[in-house]
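The complex is shown incomplete by one protein chain, all other protein chains being positioned as in the whole.
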């Protein structure tokens, strides 16, 4: 029996190196598989999505993953038009949805929402992003992209740049990187530095530096992970305008980078990476987005099939 | 040829005991069927949904039913973003949608909307809730749940509790119960008593009592059917607050019930049933929700296949 069968995927912290490796292998297998065989993996199975905050990208990534392996998706893309509006609890919504489907993906603004839901759901729950720190399938996608594009993760120098305070994906990625022997450089404006209270565990397992100066590291990085500085996170628009342009990657910056470095971004981007960078060979963020389809398909395939696929 | 083939399902009043029995048998068959065989029932068929008032639950129940039997669903989940906004009539919307699909489910605030639509549609129409009284697939689901959990319907003592004035499901359930030999107790606040003008037909076929006192009946019921007291039905919030907590089922109430009684609820609930009741053996409302998937799948299967399945 494979270890993911009928299991919840709540936090990247629950996944060790071995688990990650088996997801990566399954992903490579999915990519290489004949489409007809691929469609057998989830034939007749139904993925339910419950999005308590909108995330078109994550939803479509899951839907396309499910379609790739022959399954169907249904659910609530935006909770504002649902029964929850009538005062229904998360718990009831999850229980009813789990009666309609074989596996559920939940997106929710509150920390702990996924773990709570997993306790009451009859079907496996995948956390599609919750609270301020958890987005395990994004971290899996990011790690897979690094591994596939750089042929390894251990030994890499990884710069993570931008909004490190509010960016949910950053915390999940850092927890994922704890499984590897990497040098991490966190680069952000002072006001967007990583939260001390959230890195307590990370600090014990991962060596990282903090800086406000990207120039200092740019020529040495193997992986440059950019993030969006989200306007909606700032209480004050003036503060936003001040830091917004701080870390913009243009072709001038790319020229300083190693030939075989890669640039990643969880997307959507606004102007952190200028569009003329898109055609540089370092730019791998669109590949990263597409790999998300394959990693999610692999995860769903493992959850739904006792003996893997 | 099965009697539902290419037929509309507009009102529970159109279904006699024999028709209900054939839906119940088909439902049992669906539940027992091998998934691969199940998926053949609606293979390549398309269900269209047209929801002129939002009902995520009913929509997802139909979508999951269609997926279970191998079909696809598409449609308008919320009419506010549709052509209807441009002034299109219900009649035109139904005619166009019926050209895209094999069977249609319509949800509409107006009485008569489904019957009207059935007259102009080329494809069978299923009423997914209309006006103040009609919700036939909910009634089928409720009756099936009673039959499956209690092994019979005839001879049961059934309490229906809460908002009996505005609850669409209550009227449909009562009409469905007219086919059986049952004792019904209607229990509600004075201001939410069942409407006299709507029970004219029911009164001739069904013996029921009316009361404001649940305590009087609780220990004698075989089925306790709870309903939500809907805030949006009250013109006056003060009146709502007054009756809201009148009939709340907690563990203290469950203890008074028969060992083998069952508690049902069409969901969503707010606080009519406290959550600690969920794990009592009488609680069957989540099973009831899941049975809705199977009864709808059975109905769709009968409508779409000449000789049944």
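Note that the chains take the letters A and B in the order they are written out, and that residue 1 is the start of every chain.
We take it that a contact is a pair of C-beta atoms (placed from the backbone, for glycine too) under 8 Å apart; a residue touches a chain by one contact, two chains touch by 3 or more.
Source: prediction; values computed, not measured.
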Absent-chain contact - pick from B:32, B:87 or B:235: B:87
From A:14, A:78 or A:220, residue that would touch the chain that is not displayed: A:78
Residue, one of B:31, B:46 or B:270, that touches the chain absent here: B:46
Residues of chain A (touch criterion as defined above) contacting the omitted chain: 35-36, 38-39, 54-57, 60-61, 63-64, 67-68, 70, 72-73, 77-78, 228, 230-232, 267-270, 275, 286, 289-290, 293
Touch list for chain B against the chain that is not drawn: 43-44, 46, 48, 72, 74-76, 81-84, 86-89, 91-93, 95-97, 99-101
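Just so it is clear, only the chains that are shown with their structure count from here on.
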Averaged-CA centre spacing for the pair chain B and chain A, given as whole angstrom: 39
